[in-house]
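Everything on this sheet refers to the single structure shown next.
Shown here: the complex without one of its protein chains, the others still in place.
On to subunit A.
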């Protein structure tokens, strides 16, 4: 009796452990339980207060972060010598961060970047929680310059739903390694909304299924972002400013100096297709990027991505005199604040030779407004052994520019002042204020120019059975129809040779037919 009782107890314990374990399985390896830390046993009023407590133990963390582009929003591209980063570049979404700080910096890894006076040397203003919160309750307020709301607040203002402030003590006590949703809080919503910017990073990547992303598959490999974007001292591998189109290091193993795994080859090597695969596949990797075949389409998770943004039509009112918003399938296709949009799902990428060199049209650089202005341009060719054929999302749209000075405009969009476009809807004022903030005179004359922006596709890797097949490219009008500089079987041919060849074959066929017919006729004649 006694022994059966203890058996039952053990069984119950085991069941309990099995049921409970998945909850803390994510961070079972941690040697610290932050809820037991003295420093965190208090009510926190603000985010910076939490950071102060974090830094008492993690003495170097803020200093480390200060060196990263997550903090500086600045990036020196060694290859091109250009100064990039969110602080500096222009895009064809909301165009520029300058003068729109509190809105844009709701995705900054710090607190309080509300204008140019922000102190980039402040350690306390580093936001630890946005990356390390494991409760899912900590959210930066969209217009809070990086702060969460500390009071209940509505978003969108007035008519939106009430957002409760996060319980900072609870969040601080529950910190852990970043999960997909920590990174995703900003990176899935870039460009002003879910999936807007990248097309291969959107809310479907919080818990993707196998078809959406074979590595991050929630029920399968369940990779976190850091599995590939390896970290060390808060420095995170992989950058879209300096992408690596080919990686000849081979599979990265312990002991190697460079532990960066932010390339496919760093885990798979450059001959990743096994014995069972078509032997020709591995001989493609010297010219074709892995993602070209293995990300057959982007925006595959059920969310659309923005493909076209025309600012020139912004500011319209409807027949009822109210600011106009038009929606289709739940997506705004016109918004009075931003103009016309096109959204697409399951998008076939555009393909280009790519050697990793991305050159931006920098602020103040003269543009040629006679055609499409590149926000960035990509390099690469068939001849270059480091180039690969790479898939891109090409974001296109129309944006304001100074027609006299021939420079792209920096619109002051967000703010309560009358110069803000979203207040007065006056492009002249908004451009003047924006350009002035970046130290340029506005000529007073503006127009809208078509621009394009190349985004290399890297995420949403499909399972191998969904990868592209040969005929997707090896066809007269296949996916690589526009990628030039080389001969591709199935796509290319020498038309003269084909003409001569078929004339020869058909001529022979015709010749023998006539010959045979002649023999029959002459035989018949002779017999009669």
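The definition used in the following text is that a residue touches a chain if its C-beta (ideal position, glycine included) is under 8 Å from a C-beta of that chain, and two chains touch if they have at least 3 such contacts; residues count from 1.
Here is the rule we use: contacts and distances are computed from a predicted model.
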item: Choices "Permease component of ABC transporter", "Transcriptional regulator", "NADH-quinone oxidoreductase subunit K" or "Cytochrome B" - which one is the UniProt name of the chain not shown; value: "Cytochrome B"
item: Full-complex contact with the absent chain, from A:257, A:280 or A:416; value: A:280
item: Selected residue (touches chain absent from view) among A:35, A:256, A:366 or A:522; value: A:522
item: Positions on subunit A where the hidden chain makes contact; value: 278, 280, 283, 286, 469-471, 474-476, 486-487, 489-494, 497-498, 500-502, 504-505, 508-509, 512, 515-516, 518-519, 522-523, 526
